[in-house]
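One chain of protein is taken out of this complex; the other chains stay put.
For chain A:
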Amino acid sequence: MSTTTTAGPHRARSSWAPYLFISPFYLLYVLFMLVPIAVSLWLSLTEWVGLGTPHWVGLRNYRLLATDISFHRALGNTAVFVLVAVCVVVPLALLIAQALNTRGLRVRDLWRTAYFVPVVVSPILVALIFGLVFDRQFGLANSVLRALFGTGGVDWLGDPGWARVSIALVMLWRWTGYLTVFFLAGLQNVPRELYEAAALDGAGRLRTFTTVTLPALKPVTAFVVVTSFIGAAQIFEEPYLLTGGGPAESTLSVTMFIYRAAFQRQQFGYAAAAAVVLFVLVFGLSQLVNRLLGIGRATS
């Protein structure tokens, strides 16, 4: 009996120990993740100027968002940026990684560093540099076009269509090298024997790439696609610094829309509603992409 009475509390303490050890993370997770999300959700049902007591308005903010042309534009622009990220930046990063992984490539580290540098450059500097490059009157891009083709009147940042192209070019410049690093790491882990077997079977370069490299890179590709999707869906720095969302909201992203509503127009409830919509969209679509790419499922 005496053994039982002393072992009970001891066993109880032991069973709590693992939870106590992992509790700091979950406490912080609740404080800094779940609470803000819950507060955003509540705030989205109110009207609040940033000071004083928020007024409950129910689903009014969501109803207004549904008819807000500006928000629709932001959603459309963000979709374009997501497409650029997933359909242009990711494949390009893969091709560059493939090139950098070529055997016998000279000064390999120099090339790798060169591709990676843009991601560590301050966004402010990026905006300054590209602001000079894309200037309509005196910019480098138009000067080069003038020198080569005799015409260079492209209004890179002032024309709605070209402004989107400019943002896409900056995304390309900034993020391709970063994603290349992931693909490069993946390529270096593809067993050499697979390539040798493909060569013995008479596969050419393209065939080897599609039947050996791509399947072997599937987990890395899935990760890169999902993170690129989430990153592009929340794009802020490039349009904010380069075009301010203009001209005529042609480069306004959803995160910029949220920032503008909250910190320029003092419409915190409305901004929170837009943030909730963005959260739901990003969460839902990334889950869909996860399923499509089979992330987290054991391979047979």
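Convention: a residue touches a chain if its C-beta (ideal position, glycine included) is under 8 Å from a C-beta of that chain, and two chains touch if they have at least 3 such contacts; residues count from 1.
In this section, contacts and distances are computed from a predicted model.
**Q** Which of "CopY family transcriptional regulator", "ABC transporter substrate-binding protein", "Putative tricarboxylic transport membrane protein" or "NADH-quinone oxidoreductase subunit M" is the UniProt protein name of the chain not shown?
**A** Hidden chain identified via UniProt as "ABC transporter substrate-binding protein".
**Q** Out of A:Val90, A:Val126 or A:Ala163, point to the residue that touches the absent chain in the complete complex.
**A** Residue touching the chain left out of view: A:Ala163.
**Q** In the whole complex, not just what's shown, which of A:Gly131, A:Gly152 or A:Pro219 touches the removed chain?
**A** A:Gly131
**Q** Across the whole complex, list the residues on chain A that are touched by the chain not included here.
**A** Counting only chain A, the missing chain is touched by 49-52, 64, 68-70, 127, 131-132, 135-139, 155, 157-159, 163, 240-251, 260-261, 263-267, 270.
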